[in-house]
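Just one protein chain is left out here, and the rest sit where they should.
Think of it as A and B in the order they're written, each chain with its own count starting at 1.
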Amino acid sequence: MANLAAYIIRRLVLLVFVVLGVTALIFAVTMMFDPQVRAYLYVRNIQRMDEEGIEGVVMKYGLRDPFYMQYGRWLGEVLQGNLGWSQSTSMPVADAIRTKWPYTFQIVLFAAPIIIFVGIFLGVQSAIHRNDPIDHASRVLSIIGWSLPSFWVGMLLLTVFYNVLNWFPPGPLSRDMFVAVSSPNFMRYTHVDIFDGLLNLRPDVTIDAIRHLILPVVTIVTIDVALLIRVMRSSMLETLNKPYITTAKAKGLSKKVVIYKHARRNALIPVATLSGMLVAGLLGGLMITETVFGYPGLGSWAASAAIGLDMPAVLGYAVLSALVFVVANLIVDILYAYIDPRIRLE
Amino acid sequence: MSLKNRWQEFKVGLTPRIKEWRFMLKRMRGSSLAMAGLIIILGYVAMAILAPVIAPPQSSDPFAIPLDKEIRVLQNEQPTPPTFRHIFGTTQYQFDLFYGCIWGSITAFRIGVFVVAISLLVGLLVGTASAYYGGILDETLMRFTDIIIAFPGLILAMALVLAWQQPTLEISISLSLVMISVMVSFVLIFVHPDRRLLAMNQLVLLLGLASSFFFPISISIPLNNLDKVLVAITIVGWPGYARVIRGEVLRIKNEDYVEASRASGSSDIRTIMHHILPNSIYPLLIVATLDIGSIVLSAAALSFIGIGAPEYYADWGQLISRSRFLISDPTLMVRNIHTFLIPGLFISTFVVGWNLLGDALRDVLDPMLRRR
Partner (left out) sequence: MSQRNIAEVKDLEVRFYTYSGVVEALDGVNLAIKEGEILGLVGETGCGKSVTSLSVMMLVPPPGKIEGGKILFDKQGKKEDILTMDDNSLRGLRGKNIAMIFQEPRAYLNPVYTVEDQIAEVILVHRRMELLKKAVDTLEKKHKGKTFECGNYRRMLKNPKSLITRLIAKFGSNRTFNNEAKKEVVQVLKSVEIPDPERVAQMYPHELSGGMAQRTLIAMALSCNPTLLIADEPTTNLDVTVQAQILNLIRGLKQSFKSSILYITHDLGVVAQLCDRVAVMYAGNIIETADVFELFNSPLHPYARALLESIPRPGKPFTSIPGFVPSLVNPPKGCRFNDRCSYAMEVCRRVKPVFLKAKEEHYVACFLYGGSE
């Protein structure tokens, strides 16, 4: 176990390094804009500014200073928790993240486990019944699922299930429920609608929230489960050819034990990596899906911020998603080392 | 050696490669999924080639979707459903969907092929060098790719589109020579790394580099937003390829025949080109085939948000972007379903085709599952 601790520490050091690198790169991207353009970010009331006023802002905030100085300044601010002011939402970036994160979290909370467990199950079944109808069907379906544009699926689902059937509406909550959660009687313990509904003894809020979640979750699951099925299947097929599976059979173990105890655990190793990256991608992404369903999470915020040239918001979002990505990487690596004892020596 | 003997030697060296390819094709023909994928792709190729015939362009820029000015006068905002004049109907602002979808296939190929080709080349170079030489070079390059992979590509795309004004692509003759020689050497790896051919190829490369000093002739091509997006996708895309090839090269580097090759005095380049790359390149091809689909999807998503192809441009994602107004008022969706259903079907089938092909390739080229 000492090996595991040393391994984790090594990975943590790398994490810091990569995060610094990513933030520097993101900052470099913003430097592509002229100083005058960037100056607008610091101005609350654009109308009152003219050429000289803008120049004053440029000087005041040191927007012509060398890269490392501006980066250092910005990094210092970030480390103190100040991510700037988001013009598109008229609140500090940090606040925007705080208020919008629960919505993205809700989607991922449902989508991620479904994707992972369905993916593993179908992948294993596919591998066991190789070239049977089950296998072909699941492969074709998963290829098709992976090929669909997420916004297209979202719009189609909305058409059928909202426009035609009116079962699952877009948006996070229906109007009545929204009023309910905004009222002062409603205590925000977790800021997550699903949980707060139960904690406030208002299960109808929870049910309503779930109802609004179904379409976005279905959209994401349809597309992402394909990848997991494919990786699980090929990993499982490869593992089933390994010598120790022959040994397991030679010991007289039942087929179920051979597949689920011996083969699957080894086959899960690459799948674990993929799942981690998937969850990271979901937490940091979902731009398109949230936009289509009008879900006020981090993704739609980032999308509108980018179009509205809300630089601090874009920067804040980029830093957040990079952080999530890197941390997820770390967790996956640790998980990997836990599952596969051989890795701990590296 | 006489020319005839050289040719004989070349053919002999070619035989095992041809046998491999024949075997691969036979396996592919057996898989109905692979055939389906291939047929779909060929269908789109045909569509792309015949585009000027099926949907004649109505302005100097063939990628500008024609507007129906008559209807526009009457009802600009409302898309019209399919009629005789507009086979697939029109989008908001009266762009003809049929034209857009047909010419969109050319755009899709352009998106997929260019991005993948360049990402692949860059990734190949970086990944192979990193894996082969190892040490500090490997560590730094890998940290660098780690950083790029952690970087949200969408942001870069947005930034490039917004900040990069009036980009143009300057193609110089000399640069073309360089690139042509690089691609030729790529082909040679597969076919037959003949020393003399490689030497000739290197000569062309030097010629290109030299002429860049003496004859800097170039052609300027203006780039639009879509191209900026493609550049962004390429920048964040190549590390994926680098990682894949690096994994393969690391695996093969320790094989006995590589050691034998180096022990018998082959230069690094020769060992890489002749022994390592032909055995390690297959997973990269699989990733490339699958990536074409992914990239078309990413570009479509960006166009959908509004970053990407300009409003009038024949691009499938852009066409669907015209239906974004439906999101604010979903009750109109059924009536206008053709505005996003049809372009979406084009995108989906295109990507399905490439994914089927890539999946089949993966099955065929998997050394463990072959020959059973």
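FYI, a contact is a pair of C-beta atoms (placed from the backbone, for glycine too) under 8 Å apart; a residue touches a chain by one contact, two chains touch by 3 or more.
These numbers were taken from a predicted model, which means no experiment stands behind them.
Chemist: Who touches the missing chain here, A:248, A:274, A:287 or A:326?
Modeler: Only one listed residue reaches the unshown chain, and that is A:248.
Chemist: Applying the definition given at the start, please give the residues of chain A touching the unseen chain.
Modeler: 242-244, 246-255, 262, 265-266, 339-342
By our rule, only the chains that are shown with their structure count from here on.
Chemist: With chain centres taken as the means of their Cα atoms, state the distance from chain A to chain B in Å.
Modeler: Centre-to-centre distance between chain A and chain B: 26 Å.
Chemist: Which residues of chain A touch chain B in their complex?
Modeler: Chain A reaches chain B through residues 14, 17-19, 21-22, 25-26, 29-30, 32-33, 136, 139-140, 143-144, 146-152, 155-156, 158-159, 162-164, 170, 230, 234, 237-238, 241, 284-285, 287-288, 291-292, 294, 302-303, 306-307, 309, 314, 317-318, 321-322, 325-326, 329.
Chemist: Tell me, which parts of chain B touch chain A in their complex?
Modeler: 33, 143-144, 146-148, 150-152, 154-156, 158-160, 162-164, 293, 297, 300-301, 304-307, 317, 320, 323, 326-328, 330-331, 333-334, 337, 340-341, 344, 347-348, 351-352, 355-356, 359, 362, 366, 368-369
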